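Excluded from the complex is one protein chain; the other protein chains are retained at their positions.
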């Protein structure tokens, strides 16, 4: 084993694994660095703070970006199949976490997008070995994936509804001098979305009697509509939960071969045979 | 078979079927045309764009309307029982999609209602052969239909509530000079709907202590109330889902009599026997 | 049977029963009168309409009130145990439906409360013999009754939360010159309710950084909190639905073997056999 390979393996162990003390220290340090760097960018956007600590924040930001860039290059260097890492979910996130800083000279304000670094925090579960949380996260994402088709159908129906209601509202209340703010169909559709999702900013709101009547109908519909995704997710979550539990309960008794034992069972609850 | 009939059959195949290459091309082209025409109308409602591209947009709109009119007439011509198509759901939608443009000279602003064309997009599932999406859509609509009676009872109760609360609020806060905007009972009912559905624009809001107290009670009630349709839909969705799965499991193999085959299966997946 | 009793029985049949043609006609007429009278009061509250049709609306209102008063007296006269009717739910509603008109000379604006007449519309299900709707309504109300204890516990917890958060917010943002509108603790509690129920008028909103941070925490909590009543009602609705299906399907008549008897039935409703 050449010296170069030895170093590469060591680097890989520290950066990618979380089992050795060095690897764990690296991961915890990384999480702290991510949170700190996002904090720095947030604080920089506050006028009072920016004016007082302009250079300090600037420096901190560049140091963090340098650190993350080195880390990104080390990841590519130490991994066996670099292109697999580069195009993986975390590889792309790691790149996006440093890109905005380099785009700053070309695209004004782009550095604020480094807050995309928060996505890197999702590694937290792996680092802290929160196995239960990982499982629960999988249950949720399995339920969401299973309900994808239903949610898509539902969203297309909602989209059709808001386009039509938005247009009718524009005909009723619209015009350049619209008191309610319905200055164009896209804006009226924006209002319909604000209303049907029950957000209700109030920046655009009907003022005519007919407009308010239509608006009331849309709200009542929104009532029923909001029930649909909730119902869908509930059903799928129940399903995903059951599948999880079923997956954990597959041990069958060697004596009577009946299934359905709890995880902590040592003896068959039907015949008393040892599992 | 006369020449006329032959043409009619060919037209029918292209317009109504999506299995032949020509039919599929027609359907995809139609979807693009629908989206484009809705886009044109939306853009036309934006002042800046309308002023710059007035004639282009006008032309585009008339071309799309002409296209859809020709298509509508061809549909009536090629179908065997025209009156059945005309009074079907899609027949009415197809007519509504062209009517507003022709009403434009008589009713100002009516052309914006051509966004009702988006309803025609619901054909998308048929064109793209998204069978799973169609099934999921049926599950949702079956659940909604099954919960119709409960939802109706619920809506009548909510309606009674908002009428009474709206009136009480008018007595408390109302009057021509109402600071909160409660200028009439219909408007107060509108406020009650905005509140109970948790939309909360804030264009009408109580300012007196008593009004705010009543308002708080209504919100807390709205809390419990919003739970009801969600619960109803959840229960019915679970039911519809079960029925769907049962529907997939009813055929038993005549050879090995095992169940659980998909609907489109021709042979038993366990023993290979013909179903 | 005296003449007086005969008349009384006849009046009772018309007013209280909905099976005879006269009784049905009376009930339908009553529903129309209720809706019309509520409409009249609503229209009267609209300034433009009130100024134009002042005397007509006034007349219509008094005629409706006279009609309902006569009807109320006839109900008391014709029923066998008047005090039982007077203190029943519908008896109280019938009285409340005419009281506000008579209180008008003493309490300004009280006549608008006659919209409480809409509660009388709940009779609609009985009149139209919408048996299924009645059953569904019972399922909902049974579910709500079953979840009463849980909902009460939940509401007490929410109340405690809004009182404490409202007070903290008053300490943070409050004072007579509060920019956000937090002028007193009761008003701050009102804001907390508006926020936690996700209504969000925006008439009172935090302006300081600390206030917005606390506000954000409250919203995130409101997120989880709104899930609780929904979950409770879903669970109880499932239960009530099951009980309905079980309750209507379990006992079959030993004589005619038909099913669908109520739980408290002792005899078959089809053949009269003892269950």
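In order of appearance the chains are A, B and C, and numbering begins at 1 in each one.
The working rule: a contact is a pair of C-beta atoms (placed from the backbone, for glycine too) under 8 Å apart; a residue touches a chain by one contact, two chains touch by 3 or more.
Treat the numbers as computed from the prediction; the structure is a model and nothing was measured.
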Item to check | Option touching the unshown chain, where A:64, A:85, A:170 or A:190 are the choices | outcome: A:190
Item to check | Residue, one of A:14, A:41 or A:172, that touches the chain absent here | outcome: A:41
Next on the checklist: Contact with the hidden chain only, please: which subunit B residues?
Outcome noted: 198-202, 230, 234
Checklist outcome for this item: For subunit A, residues touching the missing partner are 38, 41-42, 45-47, 109-110, 112-113, 115-116, 118-119, 121-122, 124-125, 132-133, 136-137, 139-140, 143-144, 151, 155, 158, 186-187, 189-190, 193-194, 197-203, 226, 229-230, 232-234, 236-238, 241, 261-262, 264-274
Checklist entry - So that we can see where the missing chain sits, which residues of subunit C does it touch? => result 149-150, 152-154, 156, 159-160, 163-164, 166-168, 170-171, 174, 176, 183-186, 189, 195, 198-202, 205, 207, 209, 212-213, 215-216, 219-220, 222-224, 226-228, 230-232, 234-235, 238
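By our rule, only the chains that are shown with their structure count from here on.
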Item to check | Chain closest to the assembly centre - both centres taken as Cα means | outcome: B
Item to check | Separation of mean Cα positions, subunit B and subunit A [Å, integer] | outcome: 29
Checklist entry - What is the distance in Å between the mean C-alpha positions of subunit A and subunit C? => result 42
Item to check | Where subunit B touches two or more other chains at once, by residue number | outcome: 186, 189, 198-202, 226, 230, 232, 234, 238
